[in-house]
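Dumping the structure here so I can ask a few things about it.
What you see is the complex with one protein chain gone and the rest in place.
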Amino acid sequence: MPLLQLISRRLLQLIGVLAGISLVTFLLVHMAPGDPARLLAGERASAESIAAIRAQYGLDLPLWRQFLTYIANLVSGDIGLSLRFQRPVIQLIEQFMWPTLFLTGYVLCLAVPPTVALAILGARRPGGIGDQIIRLVGIAGLTIPVFWLGIMMSRFFGVSLGWFPVSGYGTGFTGHLHHLFLPAVSTAIWLVPVLTQSLRAALIEKTTADFVTAARAQGATERQIFWQTMLPNAVLPTLNLLGVMVAFMIGGAVIVETVYAVPGLGTLMVNALLGRDYYVVQGLTLVFAVSTVLITLAVDLLTAFIDPRVRF
Amino acid sequence: MNSLSRSRMRAASAVLHGAVVMAMGLCWTVPAFAADVIRVVSPFQTTTLDPMRSAAAGNIETYGQLYSRLLRRDAETGALEPGLAEKWDISPDGKTYTFHLRDAQFSDGSPITAADVAFSLERIRTDKKSAYPAPLGAVEAVSAADAKTVVVTLKSAFAPFLGNAEIWNMGIVSKADVDKRGEEAFASVPVTSGPYEVKQWKPNEKLVLEPNPHYWRKGYPKSDATVELIEIASPETRIAMLKAGEIDVVRAVPWAQVDDLKTVETVDMRLEPSTTIYMTLLNHKREPFSNLKARQAAGMAIDNKAMAKAITRGYAEPANTTLPGSVDFHDKDYPGISYEPAKAKELLAESGMAGREVKILATADALSQQMALLIQAQWQAIGLKPSIVNVDGGAWWDATGKGDYDAAANWWYNETPDPDLAVRWAVCGTCGSNSYNTFYENPKVDALVEQGTREADPAKRAEIYKEIQRITTEEVAQIPLYYAPNAVAYSRRLQGLRLTPSLQWTLEETSIGQ
Amino acid sequence: MTGLENGKPPLLDVRDLSVTFGAFAAVKNVSFTLQPGEILGIVGESGSGKSVTCRAVMRLLAAGASAQGSVALDGRDLLALGEDELCAIRGRDIGMIFQNPASHLDPLRRIGQQVAAPMIRHLGISKREGWQRAVRLLDDVGIREPEKRARSYPHEFSGGMKQRAMIAYAIGCQPKLLIADEPTTALDVTVQARILQLLKELNRKTGLAMILISHDLGVVADICSRVVVMRGGEVVEQGPIDEVINRPSHPYTKLLIDSQPGRRTYGTTATAGGSAPLLDIARLSVTFGAGRSLLGGIGGDHSFRALDGIDLTINAGETVGIVGESGSGKSTLARSIVRLNTPSGGTIRVDGQDVGTLAGDALTAFRRRVQMVFQNPYDSLNPRLTIAEAVAEPIWRHGLADRQTARKQADALLETVELPRSLRDRKPRQLSGGQCQRVGLARALALKPQLLIADEITSALDVTTQAQILELLVRLQRERALTLLYISHDLSVVSSLCQRVYVFKAGRIVEQGVASEVLTTPQNPYTQALVASLARLPTERTAPHSQSVSHHAT
Partner (left out) sequence: MIDTPVLAQAMPSFRKPMPTMLVALAILGGWLALALAAPVIAPYDPDAIDIMNMLSPPSALHWFGTDQVGRDVFSRVLFASRVDLLLCVAGVLPPLLIGTTIGLLSGYFGGVVDNVFMRIYDLTVAFPFFVLVLAIVGVLGPGLLNFILALTLVGWVSYARLVRAQVLTIRESEYIQAAKCLGYRPVAILGHHVLPNAIGPVIAYAVSDAVLVMLAGASFGFLGMGAQPPLAEWGVMIADGQAFVQQAWWICLFPGLAAISLGLGFALLGDGLGQIQRRGVTA
């Protein structure tokens, strides 16, 4: 029963958060200078035609009226039409979400194995030479600006050496892997150090934990101790960190997708912001918010599954 | 004591090793080579397929491919030729045009009738939501005399009318389909009259076209390849994709990359004629540029020859008047604004505007930044205090529209060789564009603009437009910078593809070579 | 001293064992023997090396340590064994239990699995078979409903039950030797007695030899037949328990024995009692809301009654003791008196003034008259301030003097609590537990209070330091005519220090009266259990522990 309570509390919280977010985004986007009708009709458009387009989309209504209609639609599950393409925002999001999800999954596949390997290496002899190098490389990896790395890698690996395409999403699974390799590596280089530090610190702390000593006192071999006792206990804090990272990556994909021209949610968000496509921006923000809350919930459930103490 | 056993280390390194091999293995898969697709890349977005709803860059190229007009232009010479109208006759007073339609069908097989033509043109002219009614400004009424003849009556003789009737938003749409589906008609797969129809539209990503089997020009489009109009924002990515063979055509090639692309043997780097002019808008509504002397000083401070050479590597020629260089009746031998910084400094002092703050608007792209920085430096030299403010596209139009700026460098182009639309857009105070947001207004010029359209004799029209250029350049409505050709790079496997001065792709003339 | 005299070869023979951590020698050539079925006690204060010795025997030392000498179990020297042979012996021939059972059980796995693991590993039986044996073992160590309990997780067990599970975990494979490192220190007195009783039964029934490590001589005296006294990493004395207790040869052993609580009386005399009581508490009750659940506490009343109707009086100059196990509400009482939490019923009067209604200046004045000293020496001092600043702060905060004179008064106070002047500018971290507690005392006296509350001030200290602190407290009470309220879970200390004592259980007073009477002739059954579980030294043992202690833990 308590798990159900956790889920119901989180969903209740989600509704509150979504309400807050849609209000904040609505106000922020509508207050930004620039008029979507003008951008839509183009520079040669006359004042009347722009006014007519605004009227057609209800942009000339007072803000609060627009917000009420927006909320009414939202409650009925319709997050509105894109001003630019006259298409439901849901359709646009479905079209653009696959590259971002694929990229996120790709980064995880590229980031998790090295993280585990490096953390084990580092934790074997805390303070040893290998450990220092891993740590310092980690700190360096942290400070490299992702967009600069993106530009440099696309310049050298992409264009001059031609190993990997510098843009797009490709077709078919191998096409995706091939096209998204550079963006994924650029993000992984930034993600691996953070995860490794966390897992390594947790592992080191666990090597001296009392229940490890107790297990050793009962004759368990080092291998059994590591896989059955140390790793499950050490993985919890890192799991939490990973949840935060993934939620951030989905929202923060803007930079990588802009540099590598990946048609993902990040690119759609930047274009929507530039094109003042209000409902796409708001829809995307809601999607980011929902995905963040769901991912955090998933991580909590996984943690509850692993750690009985959490099942309050 | 607690060292981990060897076997685990082997497991960890195996995982690492596997990831590397997988990555290396990937890069040998060659990109899928599609012989029968023409992939055109441009920075602009297709936001609608309804010719009435927008006149923005990105949509105008699509309209040309989807909807035929009454007339068409020859791909090579640009001369007007019969389109959907086989022939037409003009009344002696030049106020009535009668078009005789040829037998033609829409993409769904239904016949194209005079009613469709009347509906399409009236829709552009009268509908409140029409984005660009200006070309039909002089039209009184459009009516279908019978199934095959369309009669257009004008308020007064209007020389540029035939040219205007060929503009991309004058495409003929199916009245039956629009009546049946309304807005839906243009949402995803519209009924088209042009050489191509829509196969799939993935907004913000690409538009896929395929040849229209019912196109009235038999044997066209020459190649039965599908066409992909792909939207890629960053210039470097576009160039990289072209070099990697992932795309066939790239528009708006940055000047710095032109020489580099000329050396690539698989790429045909061309500088095609255009009606584009780069100039600096000045805000006449507020000081310092409400003052004529200050504007003239600002003009003389700009060395547009050096700027043209520096920014475009000399591919663009300096501009001498406020109108595009390749527009009819452009005054070639007008001297233009001379570059005399010393005199400019004196003039500025005289004008009392020395030391004034000047707010220069610029967007984030490299070209706009370069122009803004060069203008800022040259104005600083003569005693102004210019500062650059970065804005995005939406905010640029918002600020210039409200007159909340002092100067802004930008480009514009004219859809037709005929200068009428150009002067209406750039220098006419009362034609609805506030002289391209500069709020320049000279009643004499406005009168000359109207006179220009009523005059039938080309020699007299030339005089009128020369006079307009002389006045507006002397009064520095805008500071002309340079006339830039269209820098477009084509993959050598395509033949017959060009970007016309009115920014239309000659896709129906294109065939795929070896 | 080798164990050869009585013919049988010793089960465990430790010769010249020394352990060094880098340069620091934690254990210096310790030797002792253990016969099969014998229970050997190792006693010493913290830092004496007793725990390191045992971990060296089991080769559980941290990475940086190195051990020399020989540890022969049934003739095989454990120090020389390879990793695999050592794993075979650990858990099979030697079991070990630890002080803090809560952190020594893997939080993520069920109790049954953990108890079964060594048996499955060493005896090669199937998982199901292992589980059944584990359930039987849990029953043997006195855990009710073993079937259900085996499936629950460590955090669902009470302290005592966790230790019983640890014992089951360690004796699964019927080892010959069980090492118990301070097994009962973290437990309540009554629970402690039952665990010791369980260990004794195991030894009697299965002949399991044991090494019991403790800092509490009473516990060792209660269960062990021979004892080793360690100090500073060396064995200062070893021998049969009665010999060492009654005729200690080494001076340190003497000091250790004399410092045992209840061995000495502190002779506090009640000064002339005033007419009206200084502190008068009537029908005091305190309830804590157990936090609002999501649905706003709809699910029944969640509040927890810490104190339920307490009546208590203290006269000026008197020393009153409060004793009770953890969770009995004695600390809540102390905090209510100094208004650290607000009672939900009843009144607290100091000199007739109702404390609850005080505010503003009256409250600050009250603060000056009642002060408290806390349990944890290090945690009760701000780590960022030097001890001189800590003691001077209350003086200038209350405006009794400006900063300079406050510092001088602080120095005087530090002297009265016998702290050398050289320590004035040290941070708490650089002092010993005893020294920090003295600073706490000095700070409490800075405002010259009338009533001083001591809340478990010695339970975190070593026996010898505890004795010194109590002596200091008594001297200060005499010199400054203090009224003292001494709170502790240790009945022997309370009875030797205080005139009157109140016995607390679950928020109520179950017995009160003159200290000596309560100790010798307890009326209330709970007090009787409390007195019975007091592990006292052999010489004073009046009657053997006849009553059988209840078999099952709460």
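Lettered A, B and C in written order, each chain numbered from 1.
Operating definition for what follows: a residue touches a chain if its C-beta (ideal position, glycine included) is under 8 Å from a C-beta of that chain, and two chains touch if they have at least 3 such contacts.
Not measured: the values here are computed from a predicted model.
Visitor: What are the shown chains that the omitted chain is in contact with?
Guide: Taking every chain of the complex into account, the missing one touches A, B, C.
Visitor: In the whole complex, not just what's shown, which of A:Ser46, A:Gln86, A:Ser167 or A:Ser198 touches the removed chain?
Guide: Selected residue, touching the omitted chain: A:Ser198.
Visitor: Which is it among B:Asp392, B:Asp406, B:Asp420 or B:Glu508 that touches the chain not included here?
Guide: Answer from the full complex: B:Asp392 touches the omitted chain.
Visitor: Pick out which of B:Ile239, B:Val267 or B:Leu347 touches the chain that's been left out of the picture.
Guide: B:Ile239
Visitor: Please identify which residue in C:Arg15, C:Lys28, C:His398 or C:Arg426 touches the non-displayed chain.
Guide: Of these options, the touching residue for the absent chain is C:His398.
Visitor: On subunit C, what residues meet the omitted chain?
Guide: Those residues of subunit C that touch the unshown chain are 335, 338, 340, 363-364, 367-368, 371-372, 374-376, 378-384, 393-394, 397-398, 429, 440, 443, 447.
Visitor: Touching the absent chain: which residues on subunit B qualify?
Guide: 234-236, 239, 254, 256-257, 260, 306-307, 309-310, 362-366, 369-370, 372-374, 376-377, 387-392, 395
Visitor: With the missing chain put back, which residues of subunit A would touch it? List them for me.
Guide: Within subunit A, the residues that touch the unshown chain are 13-14, 16-17, 20-21, 24-25, 28-29, 31-33, 122, 126-127, 132, 135, 139-140, 142-148, 151-152, 155, 159, 194, 197-198, 200-201, 204, 237, 240-241, 244-245, 248, 250-252, 254-255, 258-259, 269-270, 273, 281, 284-285, 288-289, 292-293, 296.
Please note the rule applied: only the chains that are shown with their structure count from here on.
Visitor: How many angstrom lie between the CA centroids of subunit A and subunit B, rounded to a whole number?
Guide: 37
Visitor: Report the inter-chain centroid distance for subunit A and subunit C in whole angstrom, where each centroid is the mean of the CA atoms.
Guide: That gives a centre separation of 50 Å.
Visitor: Just give me the whole-number Å value for how far the CA centre of subunit B lies from that of subunit C.
Guide: 86
Visitor: Do you know which subunit B residues sit against two or more other chains?
Guide: If we look for residues of subunit B contacting two or more partner chains, we find 2.
Visitor: If a residue has to touch 2 or more other chains to count, which residues of subunit A qualify?
Guide: Expected reply: 222.
Visitor: Looking at the complex, which residues from subunit A come into contact with subunit B?
Guide: The contact residues of subunit A facing subunit B are 32-36, 38-49, 52-53, 56, 82, 84-87, 92, 95-96, 109-110, 113-114, 116-117, 120-121, 124-125, 154, 158-159, 162-168, 170-172, 174-175, 177-178, 181, 185, 207, 222-223, 226, 258-261, 263, 267-268, 271, 273-276.
Visitor: In the complex formed with subunit A, which residues of subunit B make contact?
Guide: Residue positions touching the partner: 2-5, 7-9, 12-13, 15-16, 18-19, 23, 26-27, 29, 31-32, 45, 47-48, 53-57, 59, 128-134, 183, 187, 202-205, 232-234, 236-237, 240-241, 243-244, 246, 391-395, 397-399, 401, 412, 425, 432-433.
Visitor: Within the complex, which stretch of subunit A touches subunit C?
Guide: 5, 8-9, 208-211, 213-222, 229, 232-233, 306-309
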